[in-house]
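I have placed the structure first, in the form of structure tokens, so that the comments after it can refer back to it.
Only one protein chain is missing from this complex, and each of the others stays in its spot.
Chain IDs A and B follow the sequence of writing; residue 1 opens each chain.
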Amino acid sequence: MTETRPSTPTAPTRRATLRAAGGGALLLGLGVTGCRSAVSEAGSPAGEAGEAGKASTEPRRGGTLSVAVNADFTPSLLFAQSAQSLQQRLIYNTLTRYDDRLKPQPELATSWEYAKDGRSLTLALRTGVTFHDGRPFTADDVIFAVENLQSPLRAAQLRATAAVVTGFEKRGDHELVLKLAHPVNNLFDLFEFMIIADRNSVEDAVTGKRLNGTGPFRLTRWSPGSGLSLRRNETYWRPGRPYLDGVELRVVPQADALLSSLRTGQSQLSFSVPGKNLSVVAATPELAISQYSTGGGAVYLGVNTTVAPLDDKTVRQALAWAIDRERILKQVLGGYGLASAAPWPKSSPAFTEAGRTHYTHNPGKARELLRSAGHTRLDLPLLHVNLPGETAVAEAVQYDLRQIGVHVTLQPTDSAAAQKNLISQNMPGLWTMGHGFAQVQPSTLAVSAYPFNEAKNTSRFRSAAYTKVVREAWTGPAEGARANALREKITDTLLDEAFIIDLAIRGSVQVSARKLHGVTLNKFTYLNLDDAYLAG
Amino acid sequence: MRGYLLRRLPSALFVLLLASLLVFAVLRLVPGDPAAVLAGPDASAEAEAAIRASLGLDDPLPAQYARWIGGLLTGDLGPSYAIGGRTADLIGDGIGATVELTLGALLFVIVLGAAFGMVGATSRNRWLRGTVRILTTGALAVPPFVTGVLLVLLFAVLLGVLPPGGRVPLLTAPDLGVQYLLLPALCLALPSAAVLGRYLEDSIGRALSEDYVRTATAAGIAPRRLLWRHALPNALPPVVTLLGMQTGHLLGGAVLVEAIFAWPGLGQLAEQALVRRDYPVVQDLLLLLVTVFVLVQLVTDLVHAWLDPRIRWE
Partner (left out) sequence: MTTLAAAQKAPLDSRTGKPRRPRHPYRAALATARGRTGLGLVLLVVLAGLLAPLLAGHGPTDQSALALAGPGTPGHPLGTDDLGRDLLARLLHGIRADLGIIAVAVPLGAVLGCLLALAAACHPLADTVVQRAFDLVLAFPGLILALAVTAILGPGRVPVILVIALAEIPVFGRLLRTGILVQRGREYVTAARVGGTSGGRILTRHILPNAADPLVVQFAVSLTVAVFIEGAMSFLGVGVRPPEPTLGAVLSQSMPYLAQAPHFAAGPLVTVTALVLGLSLTAEALSREIRR
């Protein structure tokens, strides 16, 4: 057993002895010499983990970063929001990226200008950018990217916004005018979301055979079930970047194993550590926890408004008062995130403290509302996905509702069937699930997230007032007093109608080795490692 | 013998045909389809419908079935729907991982089984024998999800000497790969090791009480020499048969052990494909498993028929 880390001159610890014994047994059994340990820091590529605290903040070239993910890359969902989207900004670029205050910053688009009537946008595109196969990036690639997302086949959640672009006017290779059917205020959500992929190999891309982009890393290999291997793009358009030689996305589906791969330095970065396991991370000196204010999606209780007595708004509001959101946050999400009655994370322009605390845990009030609607006991089914975390949410909701006389029967369902029910508006009276899209322009939530869609949603909720305010917010300005008023109106409608009862915003939590610096995520959890480096 | 084989062959093919129909039909009875999975959680019904059409899921069922079987017969398994990549590659990778796990387990079976058997049959220490007895009883009885949790708790959580799950392929990094392989292989091997141990204990014990052995002992030949030279060689041939049967068990048990240790083999692939309704992968995989089973069954029946003529219906 060779260990590269400097050993102390004292006698070996019991643990080291055991490890050596284990190694010895391996040597005997399989004749392997000079082996690394799969559970010691020695396995990490750039050496010692503990010294990072001293923070030599000078960026350093080289090293391979290993990222632990709990789900594999799904090539067929390359252009949609999928469970695992870290690789998007590694292999590809987007047109723009949001800063912390939702102000777009240049990426492949260097500048932009709206026409006065808001019906067209002129983009200046970066020159000197090439795809991994050497082909230069031009306006045609942007046209393809938008048209690609307009196809329902791609299942892109921002398709409604992409569909607003009805015409293109090319002015040379690096200037493009997008013609819009009507003004929209979430076009930059689309630019944050839309990766620019090589238009000639898109069919190879959605089957995972070949991913050709302009991003800082090239795909060397995708092994389904195990993960992605990426190496540095030597001709990346940002000079001197990236610092890292390579990135590995390693699939570790089990929370335990994922945690252990981080603690032992086999991986240096993960966004998939469940909140309830973070206390173990906090106790590991080599690891740092940082939270993103964007949140990692929200947990909600959905209500089918066509099932009696849930067609009565008062009953739905009673349910909203009955649930102890703080307890769900603490016990199920490990305390990472935000208990909230509204869908918005703290970074959203629509976030208000009043909205967040509109409903709190108040069983007395809930019972009273229920009584005023003429009920003392209700029996309702509740569908949830049969994964451990989702089941715990459903169990907590069930218990809280029982306290106000609403007796819930749980219907654990696998995710494919649950998905089918969601899309085909076939949910029972209640269901618990998660939604995204509250982290960008608030209008995107109501236009692009199916549970909130004004025209057609799983709750089968329709209201002329909701449709009107959503349309106005979408086509109105992105900033200013009017925008704020419209957002407030959307929040008020959601809270008052309670067809989607938000419970908690999940924390978007990054766990990383202390020696790792310069990691950022975009609003759609695309990992950006342009400036990332492993300190020596 | 040939006549028996000829009679059994059509019915084996019939089982395969039936299994293919069953797999195909059951998969389509299960609510939810690959299009819904691919459309994702915030998708619209239109997106789902477009995807369904593109996958050919709107075609009549007989046409879909014919397409599947036709692909199989021409050796083209086609692309996977939901996981991505080619079905043949996915299954190939899975076979690699599962075979690795099974072989690792087989090694444990042989080593542990031999140890259990020898100690049980020859040790004079009552306590040692008793301990082995309890160990084998436990190994036989306790389900793998319990031994799996115990192994993880002991070696990964408390001692921290081995990883709790995942896989590094043995061929790419043998030193790391072995450490990932150790716990799942042990967990998978325990019941079969106990079976082998029990068997060896019995047969060595019997061999040691044979007359010629007693004579030899009386003549002053060292007991150890007797064990290695006489008792063990006599007990070995049936062990090979036993190991063959246990290998089948190991392959079957791999499904759960893979789930416990996040080992990306065929069992994990099957579960993942079923959860995502990846029709081609589930269909091909299950049919492959059924084929293997039918072949094993056929061989076993042939051997039995050969050994015991009563089994044959005359």
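Methods note: contacts are C-beta pairs under 8 Å (C-beta built on N, C-alpha and C of every residue); 3 or more make two chains touch, one makes a residue touch a chain.
These figures come from a predicted structure and were not determined experimentally.
Considering B:G70, B:P143 or B:G244, the position touching the chain not shown turns out to be B:P143 (whole complex).
Contact with the undisplayed chain is limited, among A:A83, A:V202 or A:V280, to A:V280. By the touch criterion stated above, the residues of chain B touching the omitted chain are 11, 14-15, 18-19, 22, 26-27, 29-32, 137-138, 140-146, 149-150, 152-153, 157, 252, 255-256, 259-260, 267, 270-271, 274-275, 286, 289-290, 293-294, 297, 310-311, 313. Summarising the interface, chain A meets the missing chain with residues 255-256, 259, 274, 276-277, 279-280, 327, 330-332, 386-388, 391-392, 394-396, 398-399, 409-414, 417.
By definition in this document, only the chains that are shown with their structure count from here on.
Mean C-alpha positions place chain A and chain B at a centre distance of 37 Å.
Only residues 15, 18-19, 22, 26, 29-30, 32, 34-39, 43, 72-77, 80-82, 151-157, 159, 207-209, 222-226, 250-254, 256-257, 260-261, 264, 414-424, 433-437, 448-451, 453, 456 of chain A touch chain B when the two sit together in their complex. By the touch criterion given at the top, residues 30-34, 36-51, 54, 79, 81-86, 89-90, 93-94, 107, 111, 152, 156-157, 159-168, 173-176, 178-180, 182, 261-262, 264, 268-269, 272, 275-277 of chain B touch chain A in their complex.
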